[in-house]
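Missing here: one protein chain of the complex. Every other protein chain is in place.
The block that comes next holds chain A.
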Amino acid sequence: MSHATLTPKSRSSLRGATLPKWFPWAVAGGSVLLGLGISAAAGLHSSIQWALIAAVLFVAGSYGISARVEGVRQAKDRVATSMVWVAFLMALIPLLSLIWETVKQGVKVLDGYFLSHSMGVVADSEPGGGIYHAILGTLEQVGLATLFSVPIGVLTAIYLVEYGRGRLAKAVTFFVDVMTGIPSIVAGLFVLSLWVLILDMGPSGIAGSFALCILMIPVVVRSTEEMLKLVPNELREASLALGVPKWRTILKVVLPTSIGGIVTGVMLAVARITGETAPVLLLVWGTDFINANPFQDPQESLPMYIYLQYSAGSDPAYDRAWAAALTLIAFIMILNLAARGIARWKAPKTGR
(Lines give C-alpha, C1' and ligand atoms only; values in the text may rest on other atoms or scores of the structure.)
Protein backbone atom coordinates (compact mmCIF):
# COMPACT_ATOMS: atom_id res chain seq x y z
CA MET A 1 0.00 0.00 0.00
CA SER A 2 2.62 2.47 1.13
CA HIS A 3 4.85 2.02 -1.86
CA ALA A 4 2.05 3.01 -4.19
CA THR A 5 1.38 6.26 -2.41
CA LEU A 6 5.07 7.08 -2.23
CA THR A 7 5.37 7.25 -6.02
CA PRO A 8 7.05 10.56 -6.72
CA LYS A 9 5.15 12.88 -9.00
CA SER A 10 8.14 14.13 -10.93
CA ARG A 11 9.53 11.72 -13.45
CA SER A 12 13.10 10.79 -12.76
CA SER A 13 15.31 8.99 -15.16
CA LEU A 14 15.51 6.02 -12.79
CA ARG A 15 11.83 5.19 -13.17
CA GLY A 16 9.94 3.95 -16.17
CA ALA A 17 6.88 5.69 -17.45
CA THR A 18 3.88 5.48 -15.12
CA LEU A 19 0.26 5.99 -15.93
CA PRO A 20 -1.57 8.70 -13.97
CA LYS A 21 -3.73 7.82 -10.99
CA TRP A 22 -6.99 8.44 -12.76
CA PHE A 23 -6.10 5.88 -15.41
CA PRO A 24 -8.06 2.91 -13.93
CA TRP A 25 -11.13 5.09 -13.43
CA ALA A 26 -10.93 6.36 -16.99
CA VAL A 27 -10.65 2.84 -18.37
CA ALA A 28 -13.48 1.69 -16.12
CA GLY A 29 -15.74 4.48 -17.34
CA GLY A 30 -14.80 3.84 -20.92
CA SER A 31 -15.42 0.11 -20.70
CA VAL A 32 -18.79 0.57 -19.00
CA LEU A 33 -19.90 2.93 -21.78
CA LEU A 34 -18.55 0.61 -24.45
CA GLY A 35 -20.16 -2.40 -22.76
CA LEU A 36 -23.49 -0.60 -22.68
CA GLY A 37 -23.08 0.34 -26.31
CA ILE A 38 -22.25 -3.21 -27.43
CA SER A 39 -25.14 -4.64 -25.42
CA ALA A 40 -27.56 -2.14 -26.85
CA ALA A 41 -26.32 -2.85 -30.37
CA ALA A 42 -26.53 -6.63 -29.86
CA GLY A 43 -29.91 -6.36 -28.18
CA LEU A 44 -28.88 -7.94 -24.87
CA HIS A 45 -31.17 -7.15 -21.97
CA SER A 46 -29.52 -8.86 -19.01
CA SER A 47 -27.64 -6.43 -16.79
CA ILE A 48 -25.32 -9.28 -15.82
CA GLN A 49 -24.30 -9.69 -19.44
CA TRP A 50 -23.38 -6.07 -19.97
CA ALA A 51 -21.53 -6.01 -16.67
CA LEU A 52 -19.53 -9.03 -17.81
CA ILE A 53 -18.73 -7.41 -21.16
CA ALA A 54 -17.65 -4.23 -19.38
CA ALA A 55 -15.47 -6.20 -16.97
CA VAL A 56 -13.73 -8.06 -19.79
CA LEU A 57 -13.20 -4.79 -21.66
CA PHE A 58 -11.77 -3.20 -18.53
CA VAL A 59 -9.24 -5.96 -17.86
CA ALA A 60 -8.20 -6.22 -21.51
CA GLY A 61 -8.05 -2.44 -21.95
CA SER A 62 -5.98 -1.72 -18.86
CA TYR A 63 -3.65 -4.61 -19.62
CA GLY A 64 -3.13 -3.48 -23.20
CA ILE A 65 -2.52 0.17 -22.44
CA SER A 66 -0.44 -0.49 -19.35
CA ALA A 67 1.70 -3.08 -21.13
CA ARG A 68 2.47 -0.53 -23.86
CA VAL A 69 3.27 2.36 -21.54
CA GLU A 70 4.58 0.80 -18.33
CA GLY A 71 5.72 -2.66 -19.32
CA VAL A 72 4.32 -6.16 -18.94
CA ARG A 73 5.11 -6.49 -15.23
CA GLN A 74 3.11 -3.42 -14.31
CA ALA A 75 0.33 -4.56 -16.57
CA LYS A 76 0.16 -7.92 -14.81
CA ASP A 77 0.03 -6.10 -11.52
CA ARG A 78 -2.94 -4.09 -12.73
CA VAL A 79 -4.74 -7.24 -13.88
CA ALA A 80 -4.13 -8.88 -10.50
CA THR A 81 -5.44 -5.81 -8.72
CA SER A 82 -8.61 -5.80 -10.77
CA MET A 83 -9.05 -9.55 -10.23
CA VAL A 84 -8.86 -9.10 -6.47
CA TRP A 85 -11.38 -6.26 -6.63
CA VAL A 86 -13.66 -8.38 -8.81
CA ALA A 87 -13.46 -11.27 -6.31
CA PHE A 88 -14.38 -8.92 -3.52
CA LEU A 89 -17.29 -7.30 -5.36
CA MET A 90 -18.60 -10.66 -6.59
CA ALA A 91 -18.68 -12.00 -3.05
CA LEU A 92 -20.42 -8.90 -1.79
CA ILE A 93 -23.41 -9.39 -4.10
CA PRO A 94 -24.82 -12.59 -2.55
CA LEU A 95 -23.87 -11.67 0.98
CA LEU A 96 -25.48 -8.24 0.78
CA SER A 97 -28.47 -9.71 -1.00
CA LEU A 98 -28.91 -12.21 1.82
CA ILE A 99 -29.01 -9.50 4.45
CA TRP A 100 -31.10 -7.15 2.32
CA GLU A 101 -33.74 -9.75 1.47
CA THR A 102 -33.98 -11.00 5.04
CA VAL A 103 -34.53 -7.51 6.39
CA LYS A 104 -36.84 -6.43 3.57
CA GLN A 105 -39.04 -9.53 3.67
CA GLY A 106 -38.71 -9.98 7.42
CA VAL A 107 -40.13 -6.65 8.55
CA LYS A 108 -43.41 -7.35 6.71
CA VAL A 109 -45.04 -9.33 9.50
CA LEU A 110 -42.58 -8.85 12.35
CA ASP A 111 -44.37 -7.05 15.17
CA GLY A 112 -45.44 -7.49 18.78
CA TYR A 113 -48.27 -9.83 17.82
CA PHE A 114 -45.91 -12.03 15.82
CA LEU A 115 -43.53 -12.34 18.76
CA SER A 116 -46.19 -13.11 21.32
CA HIS A 117 -48.43 -15.68 19.58
CA SER A 118 -48.02 -19.27 18.47
CA MET A 119 -49.20 -21.01 15.31
CA GLY A 120 -51.87 -22.85 17.32
CA VAL A 121 -55.00 -22.43 15.23
CA VAL A 122 -53.50 -20.79 12.16
CA ALA A 123 -53.58 -22.70 8.91
CA ASP A 124 -50.38 -22.69 6.87
CA SER A 125 -51.99 -20.80 4.02
CA GLU A 126 -53.50 -17.91 5.97
CA PRO A 127 -51.75 -14.90 7.51
CA GLY A 128 -51.43 -14.42 11.24
CA GLY A 129 -49.78 -16.53 13.86
CA GLY A 130 -46.37 -16.02 15.36
CA ILE A 131 -43.19 -17.43 16.77
CA TYR A 132 -43.78 -17.32 20.51
CA HIS A 133 -43.63 -21.11 20.82
CA ALA A 134 -40.48 -21.22 18.69
CA ILE A 135 -38.69 -18.60 20.77
CA LEU A 136 -39.68 -20.44 23.92
CA GLY A 137 -38.42 -23.75 22.55
CA THR A 138 -35.16 -22.26 21.29
CA LEU A 139 -34.45 -20.57 24.62
CA GLU A 140 -35.14 -23.77 26.57
CA GLN A 141 -33.18 -26.10 24.32
CA VAL A 142 -30.22 -23.76 24.00
CA GLY A 143 -30.36 -22.96 27.71
CA LEU A 144 -30.27 -26.62 28.67
CA ALA A 145 -27.47 -27.33 26.21
CA THR A 146 -25.48 -24.42 27.65
CA LEU A 147 -26.13 -25.65 31.16
CA PHE A 148 -24.64 -29.06 30.32
CA SER A 149 -21.80 -28.07 28.06
CA VAL A 150 -20.32 -25.07 29.85
CA PRO A 151 -19.22 -26.95 33.01
CA ILE A 152 -17.97 -29.91 30.95
CA GLY A 153 -16.22 -27.67 28.45
CA VAL A 154 -14.60 -25.36 30.99
CA LEU A 155 -13.48 -28.23 33.23
CA THR A 156 -12.02 -30.08 30.25
CA ALA A 157 -10.12 -26.96 29.25
CA ILE A 158 -8.86 -26.57 32.84
CA TYR A 159 -7.70 -30.17 32.75
CA LEU A 160 -5.88 -29.64 29.48
CA VAL A 161 -4.18 -26.41 30.52
CA GLU A 162 -3.60 -26.83 34.26
CA TYR A 163 -3.12 -30.57 34.70
CA GLY A 164 -2.91 -32.45 31.44
CA ARG A 165 0.48 -33.61 30.26
CA GLY A 166 0.16 -37.19 29.27
CA ARG A 167 -1.35 -39.55 26.80
CA LEU A 168 -4.82 -38.80 28.14
CA ALA A 169 -4.43 -35.06 27.56
CA LYS A 170 -3.14 -35.67 24.03
CA ALA A 171 -6.09 -37.92 23.30
CA VAL A 172 -8.55 -35.37 24.67
CA THR A 173 -6.98 -32.59 22.60
CA PHE A 174 -7.16 -34.69 19.48
CA PHE A 175 -10.74 -35.76 19.97
CA VAL A 176 -11.90 -32.27 20.82
CA ASP A 177 -10.47 -31.30 17.44
CA VAL A 178 -12.29 -34.18 15.81
CA MET A 179 -15.50 -33.25 17.58
CA THR A 180 -15.34 -29.72 16.16
CA GLY A 181 -15.82 -31.16 12.70
CA ILE A 182 -18.79 -33.42 13.40
CA PRO A 183 -21.65 -32.45 11.09
CA SER A 184 -24.70 -31.44 13.08
CA ILE A 185 -26.84 -34.11 11.45
CA VAL A 186 -24.43 -36.81 12.63
CA ALA A 187 -24.66 -35.51 16.19
CA GLY A 188 -28.43 -35.69 15.81
CA LEU A 189 -28.26 -39.25 14.50
CA PHE A 190 -26.12 -40.32 17.43
CA VAL A 191 -28.58 -39.05 20.03
CA LEU A 192 -31.37 -40.53 17.94
CA SER A 193 -29.78 -43.97 17.97
CA LEU A 194 -29.18 -43.77 21.72
CA TRP A 195 -32.20 -41.90 23.02
CA VAL A 196 -35.01 -42.81 20.72
CA LEU A 197 -34.08 -46.17 19.26
CA ILE A 198 -32.39 -47.80 22.27
CA LEU A 199 -33.87 -46.06 25.32
CA ASP A 200 -37.20 -45.77 23.49
CA MET A 201 -37.90 -42.18 24.52
CA GLY A 202 -40.08 -39.94 22.39
CA PRO A 203 -39.03 -36.64 20.83
CA SER A 204 -38.45 -33.88 23.34
CA GLY A 205 -36.53 -30.67 23.80
CA ILE A 206 -33.95 -32.32 26.02
CA ALA A 207 -32.99 -34.82 23.33
CA GLY A 208 -32.26 -31.87 21.04
CA SER A 209 -30.24 -30.27 23.83
CA PHE A 210 -28.03 -33.35 24.06
CA ALA A 211 -27.23 -33.15 20.36
CA LEU A 212 -26.56 -29.41 20.66
CA CYS A 213 -24.20 -30.22 23.57
CA ILE A 214 -22.07 -32.39 21.31
CA LEU A 215 -21.75 -29.44 18.95
CA MET A 216 -21.12 -26.92 21.71
CA ILE A 217 -18.60 -28.68 23.98
CA PRO A 218 -15.65 -28.58 21.57
CA VAL A 219 -16.20 -24.88 20.84
CA VAL A 220 -16.25 -24.06 24.55
CA VAL A 221 -13.18 -26.20 25.23
CA ARG A 222 -11.19 -24.58 22.42
CA SER A 223 -11.96 -20.99 23.37
CA THR A 224 -11.54 -21.54 27.12
CA GLU A 225 -8.23 -23.30 26.51
CA GLU A 226 -6.94 -20.33 24.53
CA MET A 227 -8.01 -17.94 27.27
CA LEU A 228 -6.47 -19.98 30.12
CA LYS A 229 -3.19 -20.12 28.22
CA LEU A 230 -3.15 -16.32 28.16
CA VAL A 231 -3.17 -16.09 31.97
CA PRO A 232 0.40 -15.22 32.97
CA ASN A 233 2.18 -17.89 34.97
CA GLU A 234 3.41 -15.32 37.50
CA LEU A 235 -0.13 -15.02 38.83
CA ARG A 236 -0.35 -18.77 39.44
CA GLU A 237 3.07 -18.86 41.05
CA ALA A 238 2.34 -15.90 43.31
CA SER A 239 -0.82 -17.57 44.54
CA LEU A 240 0.84 -20.95 45.05
CA ALA A 241 3.77 -19.32 46.84
CA LEU A 242 1.32 -17.95 49.39
CA GLY A 243 0.30 -21.51 50.15
CA VAL A 244 -3.03 -21.41 48.35
CA PRO A 245 -4.07 -24.88 47.17
CA LYS A 246 -4.03 -25.44 43.45
CA TRP A 247 -7.78 -25.76 43.08
CA ARG A 248 -8.36 -22.48 44.87
CA THR A 249 -5.67 -20.89 42.74
CA ILE A 250 -7.57 -22.00 39.64
CA LEU A 251 -10.94 -20.89 40.97
CA LYS A 252 -9.85 -17.60 42.52
CA VAL A 253 -6.96 -16.47 40.34
CA VAL A 254 -6.91 -18.20 36.97
CA LEU A 255 -10.63 -18.21 36.18
CA PRO A 256 -11.38 -14.62 37.28
CA THR A 257 -8.45 -13.39 35.19
CA SER A 258 -9.75 -15.06 32.07
CA ILE A 259 -13.48 -14.85 32.71
CA GLY A 260 -14.06 -12.23 30.00
CA GLY A 261 -12.62 -14.42 27.31
CA ILE A 262 -14.44 -17.49 28.56
CA VAL A 263 -17.78 -15.68 28.52
CA THR A 264 -17.06 -14.48 25.00
CA GLY A 265 -16.30 -18.01 23.87
CA VAL A 266 -19.48 -19.35 25.47
CA MET A 267 -21.59 -16.66 23.81
CA LEU A 268 -20.11 -17.39 20.41
CA ALA A 269 -20.81 -21.08 20.97
CA VAL A 270 -24.40 -20.28 21.96
CA ALA A 271 -24.76 -18.18 18.82
CA ARG A 272 -23.54 -21.12 16.78
CA ILE A 273 -25.93 -23.72 18.17
CA THR A 274 -28.94 -21.41 18.16
CA GLY A 275 -29.07 -21.67 14.38
CA GLU A 276 -28.79 -25.45 14.21
CA THR A 277 -31.74 -27.10 12.54
CA ALA A 278 -30.79 -30.67 11.70
CA PRO A 279 -30.60 -32.12 15.24
CA VAL A 280 -33.84 -30.38 16.15
CA LEU A 281 -35.50 -31.83 13.07
CA LEU A 282 -34.50 -35.35 14.08
CA LEU A 283 -35.05 -35.14 17.81
CA VAL A 284 -37.52 -32.39 18.71
CA TRP A 285 -39.70 -32.64 15.57
CA GLY A 286 -41.42 -29.28 15.86
CA THR A 287 -45.03 -28.42 16.65
CA ASP A 288 -47.45 -25.58 16.09
CA PHE A 289 -48.47 -25.38 19.72
CA ILE A 290 -46.86 -23.93 22.81
CA ASN A 291 -45.02 -26.60 24.75
CA ALA A 292 -43.09 -25.14 27.66
CA ASN A 293 -41.94 -28.52 28.93
CA PRO A 294 -38.61 -29.45 27.34
CA PHE A 295 -38.69 -32.95 28.85
CA GLN A 296 -41.73 -34.27 27.06
CA ASP A 297 -43.41 -34.04 23.67
CA PRO A 298 -42.23 -32.24 20.57
CA GLN A 299 -41.18 -28.62 20.83
CA GLU A 300 -40.58 -25.90 18.29
CA SER A 301 -37.43 -23.91 17.74
CA LEU A 302 -36.72 -20.87 15.58
CA PRO A 303 -34.70 -22.62 12.84
CA MET A 304 -37.23 -25.46 12.83
CA TYR A 305 -40.04 -22.92 12.47
CA ILE A 306 -38.34 -21.39 9.45
CA TYR A 307 -38.03 -24.81 7.87
CA LEU A 308 -41.64 -25.79 8.56
CA GLN A 309 -42.99 -22.49 7.23
CA TYR A 310 -40.81 -22.78 4.14
CA SER A 311 -42.08 -26.32 3.57
CA ALA A 312 -45.68 -25.12 3.93
CA GLY A 313 -45.08 -23.22 0.72
CA SER A 314 -47.74 -20.48 0.76
CA ASP A 315 -47.04 -16.75 0.59
CA PRO A 316 -48.13 -15.95 4.17
CA ALA A 317 -45.99 -18.85 5.35
CA TYR A 318 -43.00 -17.49 3.41
CA ASP A 319 -43.54 -14.11 5.07
CA ARG A 320 -43.53 -15.77 8.47
CA ALA A 321 -40.38 -17.72 7.57
CA TRP A 322 -38.58 -14.51 6.62
CA ALA A 323 -39.70 -12.75 9.78
CA ALA A 324 -38.49 -15.67 11.89
CA ALA A 325 -35.20 -15.63 9.97
CA LEU A 326 -34.81 -11.95 10.72
CA THR A 327 -35.49 -12.59 14.41
CA LEU A 328 -32.96 -15.42 14.45
CA ILE A 329 -30.27 -13.38 12.70
CA ALA A 330 -30.91 -10.41 14.98
CA PHE A 331 -30.57 -12.65 18.04
CA ILE A 332 -27.33 -14.20 16.79
CA MET A 333 -25.86 -10.87 15.73
CA ILE A 334 -26.65 -9.30 19.11
CA LEU A 335 -24.98 -12.26 20.84
CA ASN A 336 -21.95 -11.92 18.58
CA LEU A 337 -21.63 -8.18 19.05
CA ALA A 338 -22.09 -8.48 22.81
CA ALA A 339 -19.48 -11.24 22.94
CA ARG A 340 -17.01 -9.09 21.05
CA GLY A 341 -17.80 -6.16 23.29
CA ILE A 342 -17.07 -8.22 26.38
CA ALA A 343 -13.88 -9.54 24.81
CA ARG A 344 -12.65 -6.01 24.22
CA TRP A 345 -13.81 -4.74 27.59
CA LYS A 346 -12.44 -7.57 29.72
CA ALA A 347 -9.40 -8.55 27.71
CA PRO A 348 -7.12 -10.65 29.94
CA LYS A 349 -4.36 -8.64 31.51
CA THR A 350 -1.07 -9.91 30.21
CA GLY A 351 2.25 -9.94 32.04
CA ARG A 352 3.00 -6.25 31.86
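Going forward, contacts are C-beta pairs under 8 Å (C-beta built on N, C-alpha and C of every residue); 3 or more make two chains touch, one makes a residue touch a chain; residues count from 1.
Basically, contacts and distances are computed from a predicted model.
UniProt records the chain missing from this view under the protein name "Phosphate transport system permease protein", selected from "Phosphate transport system permease protein", "Malonate decarboxylase beta subunit protein", "histidine kinase" or "Quinol:cytochrome C oxidoreductase".
The missing chain, though absent from the display, is touched by one residue of A:80, A:107 or A:147; that residue is A:80.
Residues of chain A that touch the chain left out of the display are 1, 3-4, 46, 48-49, 73-74, 76-77, 79-81, 83-88, 90-91, 94-95, 97-98, 101-102, 151-153, 155-156, 158-166, 168-169, 171-172, 175-187, 189-190, 192-194, 197-198, 214, 217-218, 221, 228-229, 232-234, 236-237, 240-241, 243, 245-248, 250-251, 268, 271-272, 274-278, 281-282, 303, 306-307, 310, 318, 321-322, 325, 328-329, 332-333, 336.
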